[in-house]
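Okay, here's the structure, questions in a sec.
Left out: one protein chain. Kept in place: all the others.
We call the chains A and B, going by the order they appear; numbering starts again at 1 in every chain.
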Amino acid sequence: MSKAATTEPSKFRQTLEDANLQLAVYTATGRLMEKRREAVAADVLPEYQELRTQAHEIKKHTLDNLDYYLELFEEHVTAHGGKVVYCKDGSEVADFVLRLAKERGARLIVKSKSMTTEEIDLNERLAHHQLESVETDLGEYILQLAHQRPYHIVAPALHLTRYDVANIFTEKLGVENETVIEKQTMIARGVLRQKFLQADIGISGANFLVADSGAVVIVENEGNARLTTSAPRIHIAVAGMEKMIARAQDLPVFLKLLGRSATGQPLTVYTSFLSGPRREGEVDGPEEFYVVLLDNGRTRLLADREKRQSLYCIRCGACLNHCPVYRKVGGHNYPWVYSGPIGAVITPQYMGVGKDPWLPFASSLCGACYEVCPVKINIPKLLLDLRSEVTKFKAKERGGWAERMVFRLWAWVMRHPRIYEMMGSMAAAFFPEGEKPGWLRSVPSFMNIGPLKGWLSQRDLPRPASKSFRQHWRSRRKGGR
Amino acid sequence: MPREKILHKVRTALGRSSGQPPAAPPPVRLRIPDVPLDARIESFICALNKLNGKTCVAHSPQEVLDYAAQLCEGKRVVASNSPVLRECGIVELPNVRSNYTDADKLREACAAADIGITSADYALGDTGSLVIIASPREARLISLLPPVHLAIVPRSRILTGLDELFTLLPNPAEQTSSMVLITGPSRTADIEQILVRGVHGPREIHVVVL
Partner (left out) sequence: MGPRVALFVTCIVDQLFPRVGLAMADVLERIGCEVDFPEAQTCCGQPAFNSGYRAEARDVARHFLSVFEQAEYIVVPSGSCTSMISHHYAELFRKEPEWLDRARAVGSRVVEFSTFLTEVVKVEDVGARLDAVVTYHDSCHALRELSVKSGPRRLLGRVRGLTLKEMDRAEECCGFGGTFSVKFAETSGGMVRTKVDSILRTGAEIVVSIDSSCLMQLQGALARANAPVRTMHLAEVLASR
């Protein structure tokens, strides 16, 4: 396959043919779909559609004025005794953490789940400098032990079974082979509890940054993010700057949507609203509080008025669960940590459309993602825009000429009805009615190329009609009907 | 300096200039349904029970104490500095330790405790959530490190839901460094989507409404 191809990467096949994996992914996403549907049903949440519109408007407003809200956020964080650190990319984030760790003599970091830190490979960067950083979300912990990246934005270890986990624990933790999920969970709790109590620094992500409060909001179910942000002496929140919302009073809209869209929970178990280090008189909490605001290409996405909406994403994962393509190919066939429809939209914008030009094409444009998106990101439209960018990019790079010629010729034919009709009749002559009426299972090998080959690899092919509709119509009119 | 550079990039991307005020934000739409107290209490209890939380309605401080005493018998217990706990006599129970002002000592005690007892600043009727605001009265770790969490909630503190909470507290950061909403026991479903309670936080949560 050429690098510029907009067709299926061959690596998909392995996933598609793995029956166990197919079943695991299909069942898990199906369950999440079901739970979401129950949680947003009209009798349970009559204002659901209204909330989506409000969430979209709030995100739009905040990002359209992001410079203002960044400064407002910073002002409040500073007023509460915290510090905001702007970072251009992953290496600046790592430098900041390493410098701070060195200054404070920190040796161990506990981390709660954060797609942003996955995006910049923070753990690997820190490990490179002998600074241990332990993931504490159960799924992320398992993946860190197994050296894998998340399979899903919300359920990172969705592809692993209890037997996989048992093997990973035995190999990496030296424990007896344990396949009971409750017991596996308690093994992790035991190991990680010690880490929480020993760690000097806790690094979290942020689900929301609240500008008028200087607050970091984190939602979770396990309690590991609360521990990460409460137990160690230093808390660093690493967040993409698009996580901003204007006001604390905007939170209810998002909190009502996020848990429901992700796992069908009206609220996740823990919602932490954190604004600065421990204050005078408060008994516990971190002594130092930093918010790292990451650019890493976000300013580039902001610049495009239309595609800016892909930054509204609140990482609920609903588009993944509902995407028939994600459900077939899974999370590891996408080129970056963000998978599924939202991954297909943001990855080309961060990496450039030339890097994996097939990505925006890996969609049937069914629109299920847009239908369930809690902030109403029009993902199919953005995919279409990106497809157009890919073809333009290829034309500039002098690639993909054959396909371009086909479409040019096709467009010309479509503007010339007589030639269109003639071509149709010719095609019909090429596929003469055989002895068996109906559908073809194969074609002669000289014809079995390109799109025909693709089609026939999976399904039978309809014969072109020997008489097109327009030919029927003419005789029908002549017949006096 | 990255700060200036990044802010400049953001402004350029948005076509805005430094110091330019933002357009008018969309209106805040918080709606507080009219739900009588009894119904709020019932809804709270029902929602929390659904999440496997244990609940009890007490009609006097003595009943609260009875519930706590029974739960705490033979256990190591840490209680917060909330006046409600004092009023109910919980801090006088023999195995309850309280009155921590030092973070390290509190942490040590919580890590070793079987039960943590707190009050709650508010509770949310529609989701069964507790709202705890960090202050000299309430610490963060008491509701987090011990495997069992008992919370005492004055009934008047039970709100309808998030909209009411954020109407009462338009900006929680003004009074605390940490506000947490706790909705049921700690849980995970990261392995095969099988629900396991108590992964990092408490596996059991008890709420006594006073």
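A few points about this structure:
By our rule, a contact is a pair of C-beta atoms (placed from the backbone, for glycine too) under 8 Å apart; a residue touches a chain by one contact, two chains touch by 3 or more.
All values reported here derive from a predicted model rather than from experimental measurement.
Taking every chain of the complex into account, the chain not shown here touches A. Considering A:H128, A:K172, A:K355 or A:R408, the position touching the chain not shown turns out to be A:R408 (whole complex). Only one residue in the set A:G190, A:G281 or A:G454 touches the chain that does not appear here, and it is A:G454.
Considering the whole complex, the residue from A:G90, A:P150, A:G340 or A:G424 that touches the absent chain is A:G424.
One chain of the complex is left out; on chain A, the residues touching it are 6-8, 12-13, 16, 22, 26, 324-325, 328-329, 358, 360-368, 370-371, 381, 384, 387-392, 403-404, 407-408, 410-415, 417, 420, 424, 427-428, 438-439, 441, 450-452, 454-455, 457-465, 467-473, 476.
Throughout what follows, only the chains that are shown with their structure count from here on.
Mean C-alpha position of chain A lies 30 Å from that of chain B. Against chain A, the residues of chain B that register as touching in their complex are 2-3, 5-7, 9-14, 16, 18, 20-23, 25-26, 28-30, 47, 81, 100-103, 106-107, 111, 124, 126-127, 129, 134-136, 138-141, 144-145, 161-163, 165-167, 169-174, 176-194, 196, 198-202. Residues 24, 27-28, 31, 54, 57-58, 61, 64-71, 76, 80, 86-88, 92, 136-139, 142, 155-158, 160-162, 165, 181-182, 184-185, 188-189, 192-193, 196-197, 210, 212-215, 221-224, 226-227, 230-231, 241, 246-253, 255-256, 263, 265-279, 281-285, 289, 293, 295, 299-300, 302-303 of chain A are the ones that touch chain B when the two sit in their complex.
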